[in-house]
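Everything on this sheet refers to the single structure shown next.
Removed from the display is one protein chain of the complex; every other protein chain stays in position.
So, chain A:
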Amino acid sequence: MIELAGLTKRYGEKLAVNNLTFTVRPGMVTGFLGPNGAGKSTTMRMVLGLDRPTAGDVRIDGIHYDQLKDPLKYIGALLDAKAVHGGRSAYNHLLCLAQSNGIPRSRVREVLDTVGLTAVARKKAKGFSMGMGQRLGIAAALLGDPRILMFDEPVNGLDPEGIHWIRNLMKSLAAQGRTVFVSSHLMSEMALTADHLVVIGQGRLLADTTMADFIQQNSRSYVRLRSPQREQLLDALSRAGISAVEVGNGALEVDGGKPELLGELAARNGIVLHELSPQQASLEAAFMRLTAEAVEYHAHAETVGGTTPSPPEQQPEWGATWQQRKGH
């Protein structure tokens, strides 16, 4: 278990991490989501005692990191796969880490085998591809057989096979009852692996929820209609007590509508339909909306005395941005 309480980090004027309080629990994969520069890596460095918090506190199973005896046996982390001396072989890199925490030499061979680097164990790390470097970092994290694992953007630079491997690895680690804390800036990645979700933006906590709840709250389903007889369609819909939103390009959207019902309604009124399609808003869009608000807040805070900030009504409806993104 990792517990953050009011964790704050300030670099000069900039608040990189702003009063974060949440708990990462065992037995599940907790996704740590935020756009680039949101403060994910800084938070993880503070968990490992590499950066000192300006305020607040973070504990591993109730203990401060620097009070842990042989910390690699409690928590294994992959923060930066390039944090390796390139002139040292993979085997020696892992060996020196193992020795510092009293981990037997045989374990080095085991983790090399787990990540599939046995064949290149004696090769210098500087010759490694990005994916191999990532695997070496994961081997280092697994070295002490820790109950807690922390990965910062683990799929970065991996090929599809590597991504598949690491997803399964994280899930199996969590299934063994371990605490798995993994950061990403991709909602789609989190949706596939995480059971719990912590979202931050501009260093602030934006959401701390189960993945299921997040999906339920944010995956808006609707039906898109397109017709050359748009006015008649709108009339027919309003007569039936169904509210439709015009989204431009002549398309209408009906929230939570059933395509069968809408199709039959159009047929009864003799209206030609060019499109009748059920749609699901992506979680990526929901995530963008969530974090965009944090960015918006920041931008407004900086325009004091400048141009008047636009009122909230003028902010584009997120369905509209979704459409722009799709290029309709």
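Please note the rule applied: a contact is a pair of C-beta atoms (placed from the backbone, for glycine too) under 8 Å apart; a residue touches a chain by one contact, two chains touch by 3 or more; residues count from 1.
As a working rule, contacts and distances are computed from a predicted model.
As stated in its UniProt record, the chain not included in the shown complex is "ABC-2 family transporter protein", which appears among "Sarcosine oxidase subunit delta", "ABC-2 family transporter protein", "Rubredoxin-like zinc ribbon protein" or "Xylose transport system permease protein XylH". Screening A:Asn19, A:Ser89 or A:Gln229 against the full complex identifies A:Ser89 as the residue touching the chain left out. Considering the full assembly, A:Asp80 is the residue among A:Glu3, A:Asp57, A:Asp80 or A:Glu110 that touches the omitted chain.
In the full complex, the hidden chain is touched by chain A at residues 45, 48-52, 65-66, 68-72, 77, 79-80, 82-89, 92, 95-97, 99-102, 140.
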